[in-house]
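The other protein chains are all here in position, but one chain of the complex has been omitted.
For clarity, chains are labelled A and B in written order, and residue numbers in each chain start from 1.
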Amino acid sequence: MMTNNNSEPKYVIETQDLEIYYGDFKAVTNVNMKIEHNKITAIIGPSGCGKSTLLRAFNRMNELYAGTSIKGNVIFNGQDIYAKEVDPVEVRYRIGMVFQKPNPFPKSIYENIAWTARIHGYKGNMDELVESSLQQAALWDEVKDKLHQSGLSLSGGQQQRLCIARAISIKPEVILMDEPASALDPIATLKIEELMQELKKNYTITIVTHNMQQAARASDYTAMMMLSGEGERSGTVIEFDETKKIFTRPSDKRTEDYVTGRFG
Amino acid sequence: MKEKAVVQGFANNLDWRNRKGVFWHVIFQASTIVGIITLITLIFNVIDSAFGYVAYEARVDPDTLTMNGIPLEEQSKEQLVELLQSTLSSGAYNKLNNEKSFEDRSREEVFQVIVERIIRPKVVRVWDLWPSLTQADEIRATVAQDFPKAELDFVSWLTRDFVTRPQTSEPLTAGVRTAILGSLWTIFFTILLAFPIGVGAAIYLEEYASDNWLNRVIQTNINNLAGVPSIVYGILGLAIFVRTLEPLTSGKLFGLVDLTTANGRTVLSAGLTLGLLVLPIIIINAQEAIRAVPRSLRNASYGVGATKWQTVWSHILPNAMPGILTGTILAISRAIGETAPLVVVGASTAISFDPSSPFSKFTTLPIQIYQWTARPQAEFQSLAAAAILVLLILLLSLNASAVLLRNRFSRRF
Partner (left out) sequence: MAELTEKKLSTMSLRRRPRWGETIIQGLLFFSGFFSIFITFGIVYELGKEALLFFQMPGVDLLSTITTTEWKPHVNKFGIWPLLTSTLLTSTIAMTIAIPLGMSVAIYLSEYASPRVRSTLKPILEVLAGIPTIVYGYFALTFMTPLLRQIFGSDVVQIYNTASAGLVMGILILPLITSMTEDSLSAVPRSLREAAYGMGATKLEVAVQIVVPAALSGIAAAIIVGISRAIGETMIVAVAAGAGPNFTLNPFIGAETITGHIVRISGGDLSYDSIDYNSIFALGLFLFLTTLVLNIISQAIVRRFREVYE
């Protein structure tokens, strides 16, 4: 499945035989994928195949749901993030996350970013950090006059960009995005996509999306997930390749059916 | 409705079924009305006793206090003070003078002291509000006939003075200040114990506890404790706070022994006992409030690499706080109304001095009501009724504030 064989340390995240469980239920099975530095990797697949579950495994957000466990490894910069001595808080500090539903803190726009920076011990100029984060998230011009209004007073698209600004304010290496645009209108969606291209220069991005065009347009690599096996209810990555290839000449028939809309 | 053809084998009994429906509808509705009427009766019954005619006789006839031919009512303030000085023991006089010097008192106030300390009216009969309103003439006739020396007044047992006067054994001058202060002191320690531990336990169970047997035991145990009869907490308080921890709860440990108690039956013991009683309620209410904080907020916080406590402190607690406070206020109202455990812990039957430290003897408003209710004389029932009104008003305002809080801060998501 891996076509990319130049095994330089340009992979940020690498999974090895990853299996993810909710209690006894194995939601994701046998995932081996490598996420490349400063690239956008999209995860696509039908609903319920475990995309969010897999994404959350990349920064140990899964643990916040009762009864979850994993087998296999998730290697981040050469370290297994599930190793005993690893602190999940550290992991989430380096691997940020943006969620499907925009979820700014019910605090001011300013404080959304300032609080995040503060808990990580930021002692520099807060105003500068807030401004630069919002600027990188392409939100600064829209909110610079109302920094002290509640983050919840913004529109959905603005809220989502605030969440992105909040995530990048602490300079993670990877940003995980779970259907970040699914709650947004097409224009706001486009804004987010443009933003991703901009952010790609400094960050590695992994995004779950239901939107085929979005994956085709915005990503460099695409992982196709699907429930696998007969009678099995576990999702797995059935094909992982350059986006161009996935969308033009996929090697798996199921991928072809799915990306061309003939699925189901 | 259109007549429906009778199908073979089915009786057309819709009429009868509908009549049965109406019958039971009436029954259900009537039950509800019975419930409401009961509440109204209960409140009316209290109000009925809290106001009405009182016939009282002077223990000392005011006519005997005429001085130089001037009747008592017309004497000047100085003459009244003189009268007090000559009639009361010097100790009693000085005590009164120390409370507030006679020079600073108005003539009205001095006259009041004379009524209380010298004339000392004695209640001979009381009437409820309803007869007082409907049969005033007969009451007057009865009094004129049976108690020719008595005076008849329409009184409200619930007055400002009633709230501010200390407890005494004289129904006409008794008040609930001692009891109210006792309740406040007690509740203070209740909150001090139950609020932090209760909220802490709720946070632990909702945010920290993993699903293992120990935490399940803790949760089940809390649910069970909420159903334990309050009197059992009283017995526990008696064994633990009054007896075992006596050096602490009586203040001996701190050398602060109140000579009149020194046995652990103190405000502190009472407050802690009620603290144990309401703890499970506070925990359960706080858990509910914490559970209502949406998952997305937790995700947002953990997603930027916040620790558990940072998440709890900065996001979960602020958002759950209105709910937690509402639940706490409701639990505290329960504590304020509790009587049985405090009787067991050892409320004092008659104290006329205000509690002044954690190690004071105590009485509370419900205890005071209990003690007055238990007296056979009607005037004490009236006092109990007035005290009940005070208690209900207090609880009602607490509940109203809880409702306000709930509405004011209702969900921001």
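The definition used in the following text is that a residue touches a chain if its C-beta (ideal position, glycine included) is under 8 Å from a C-beta of that chain, and two chains touch if they have at least 3 such contacts.
Computed from a prediction, not measured in an experiment: that's the story for all the values here.
Peer 1: So which shown chains sit in contact with the chain we cannot see?
Peer 2: Across all of the complex, the chain we cannot see touches A, B.
Peer 1: With the full complex in mind, choose from A:97, A:117, A:134 or A:147 the residue touching the hidden chain.
Peer 2: A:117
Peer 1: Where the complex has a chain not shown, which of B:75, B:132, B:173 or B:230 is the residue touching it?
Peer 2: Per the contact definition at the top, the residue touching the missing chain is B:230.
Peer 1: Which of these, B:32, B:134, B:156 or B:357, touches the one chain of the complex that we don't see?
Peer 2: Reading the full complex, the residue touching the unseen chain is B:32.
Peer 1: In the complete complex, the non-displayed chain touches which residues of chain B?
Peer 2: Looking at chain B, the ones touching the missing chain are residues 17-18, 20-21, 24-25, 27-32, 34-36, 38-39, 41-42, 45-46, 49, 196-201, 203-205, 208-209, 215, 217-218, 220-225, 227-232, 234-236, 238-240, 243, 276, 279-280, 283, 307-309, 330, 333-334, 336-340, 343-344, 346, 349, 366, 369-370, 373-374, 381, 384-385, 388, 391-392, 395-396, 399.
Peer 1: In the full complex, which residues of chain A touch the absent chain?
Peer 2: 76-79, 81, 85-87, 90-91, 94, 117, 120-124, 128-129, 132, 170-171, 173
We take it that only the chains that are shown with their structure count from here on.
Peer 1: Take the average of all CA coordinates in chain A, do the same for chain B, and state the distance between these two points in whole angstrom.
Peer 2: Measuring from centre to centre gives 57 Å for this pair.
Peer 1: Considering the complex alone, what residue numbers of chain A touch chain B?
Peer 2: 59, 61, 64, 66-67, 89-94, 96-99, 101, 103-106, 115-116, 119-120, 152, 163, 166-167, 170
Peer 1: Taking the complex as given, what residues does chain B use to touch chain A?
Peer 2: Counting only chain B, the residues touching chain A are 210-211, 296-307, 310, 314-315, 319, 412-413.
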